[in-house]
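All protein chains but one are shown at their positions in the complex.
Per-chain residue numbering starts at 1, and chain names A, B and C are given in the order in which the chains are listed.
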């Protein structure tokens, strides 16, 4: 695992807390989904927590990110409110989207989270617009596009990397290469195994990092953020990682991946990795971890309680918000 | 200029003839357009003749190509009939498209010319389908996508290069980098000046050639064709060239390019270059050239006469061909 | 008779046609399990997530003699391919003067009911109806599905199979023998004399339920299922309205410029039908909003048997005044 030079222990523990929060949040979301309290479709990020948390730890509050259909991790990493997230999953009025969006569309513009997006590669151009906005605002902000290995084959990836490189936009393009797009392996859809190799075509840095090593991710993100803030333009960072669960939480959904492969990646658990490092450094002990777990579970229970206590939208509210005033 | 090893003089002269035919055809098309006999919009290829002819000289009749909005050159290089081309420009029943297409949509599937296309980058995926067809047919055919520097920034370029590389399709992607997309310079829209650099992201060969040197183009195309026919997959060839005329023949259309730049490129005239080489090799003399010019002009006059003598479509034919039987 | 689900009927139709015609191959982002198993990865292709590219590839392969099937899955995913659909597939046969045919089957799931929100729930078929050069259908039963898909695969044009998400797992009788249903032929799903309900897909079943309920009050409802959207069986609709004098159109899409508007126009522009129309036309459609996530909201947006009953009562109350002239 990468070292974490100059990173205060508090900050390191906060990273662990966020990663654990993502995991516990989604474990609960999955349970509640299967119990019929959450609807539609839920895509879990479990196993990939180090990517969102590592990148977002390098950002300021005013920086902006966009997510994918697999959005809970990015929301939590950027500091979203668990209550309003859970309420959205529960389809309630108090949810981030007033119950209109659900899991695939949670957004919090107040913290610079420009939304999960149900269309593969659908957010890449939008957040590139946030990068252009940051450049025009001239306050040193950056914008971050999270997207999958699957999305990296789609047109917008190419169009936007070229534009960002040409216009020197303060952008980070973070490819979460979890080796699969739904049931289809990246090996069967990518000419090369490294998406990062494509950066060369636009004259921008393209690096591959261990996406389960939160400090490695953070370090790569820090370098890219520095570059972006100082006018150097965009970077492409490919984080090799893996999702532990099936593509979606649908009951009976087959998972065509090999059990051995899944197990091998579980042994590279990004959370266990960070935990171990913090313990080795003497910055975390059993008691500290238990407290953290307890606090997270308390917050999560509170979020569920908030969601359950919140009213459903009124039917007539279906016609609100089609147009802004 | 590149040498032309093992290329019989007849074949070399035939290449010159095709290049000259393209130029004379378009000079006439431009004149007739300004005289109101040809309608809509006409994009001339003059100055870029070596690209279409160099590439097509490396192909067999059964190989397939697709073109852009600037399509006359590719048609003639692949062996299209001047009469039916001119009749199409004249909007006549006897035209390649029965008068339904015009300059931007000339196609001749019989000779493997899958059409000019009015949408920038619109043909790249279609001809990649022809590449897949060739692969499935298993007869060693190849397919060629011609497209501009402007098109190389569009999504389909990326999507198709990756698919072709992954599926090892027998494809040539020929970027005609004439430094401009309409009024906009490639320098202002491309992060790097070489489109060929993007090939590395897909693990395929990407080469830059002098697009005004027909033998250099041919040589690069030959290598790519060999590779494609033997199952090696696609190649990207970037031909640096220049269009002499404005983006379209529209009267009063401004040309924002510097006069000096245009003049410098005219001095690199691909036809003059080839002429000189053939003369130097003793394979062409004044008489031979005059004969060639005369034959071309005769064929062209015949094409115009054919077009003028051909009937316009009947109004009711506007409703034919919406659906095939 | 043996029963199949709506989805199974579609897959069976495809498989039967693939057995007979080696020119048929299938593309989608995740290969369809049973087809992959029977026909292998060459004929049943998992594509990268590039709906634009593989739609174009289908067009090109079709133009070279193949009969591709391109499955977009959710209809919302095909908007990234809209240029290839609207500018290429729909126009290419016409604008090339009918030189070659482009036999392609496109498949797309439409509608709501899954609580998957706006980016995964839409019924935009009228957007495609507006484009000249595309045929399309939307079956309401497994029987119609199989017969229409088989016809579409044998058709020499691009044909879109819109398929109702709500009906995917609904069962119905499907003969084992080879049968086809012609495009452009409506099916009277129930005969009646007081009012015509023209309904699509899931709403055919809701209309039948409404008819059953109203029958108990002595109201006789005719349910017309157009099945094909282009070409639309205008005559069957007009005949029914001429008989009943009253028209309700039930559609899971929003009304604006929708299928329902077209049916209203088809009926009211026809003098013979207009002459017999006793009451205003009534559209029973989804609300004109993006589809929201929360069940309370989604339910409120979509029409159902109750709203059809209300619509029928409304047109039964309205009486045409004596000629105002």
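We adopt the following convention: a residue touches a chain if its C-beta (ideal position, glycine included) is under 8 Å from a C-beta of that chain, and two chains touch if they have at least 3 such contacts.
Predicted model, so just to flag it, every value in this text is computed and none were measured.
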> Omitted chain: which shown chains does it touch?
Replying inline: A, B, C
> Which one touches the absent chain: B:133, B:154 or B:296?
Replying inline: B:154
> Per the definition of touch given earlier, which of B:120, B:143, B:209 or B:284 contacts the omitted chain?
Replying inline: B:120
> Who touches the missing chain here, C:144, C:206, C:270 or C:298?
Replying inline: C:270
>> I need the residue numbers on chain C that touch the omitted chain, in ascending order.
In response: 52, 76, 79-80, 82-83, 85-87, 90-91, 94-95, 117-119, 122, 124, 126-127, 129-133, 230, 232, 245, 253-262, 264-265, 267-271, 274-276, 278-283, 288-290, 292-293, 318-325
> In terms of residues, what is the contact footprint of the unshown chain on chain B?
Replying inline: 39-41, 91-92, 97, 99-102, 104-105, 117-122, 150-151, 153-155, 181-184, 188-190, 312-319, 322
> Where does chain A touch the missing chain, residue by residue?
Replying inline: 64, 66, 95-101, 105, 107-110, 114-115, 117-119, 122, 124-134, 136-137, 143, 155-156, 159-160, 162-163, 166, 320-325
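What we mean here is this: only the chains that are shown with their structure count from here on.
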> Just how far, in Å, is the C-alpha centre of chain C from the one of chain B?
Replying inline: 41
> Where does chain C touch two or more other chains at once, residue-wise?
Replying inline: 47-48, 50, 52-53
>> If a residue has to touch 2 or more other chains to count, which residues of chain A qualify?
In response: 153-155, 188-190
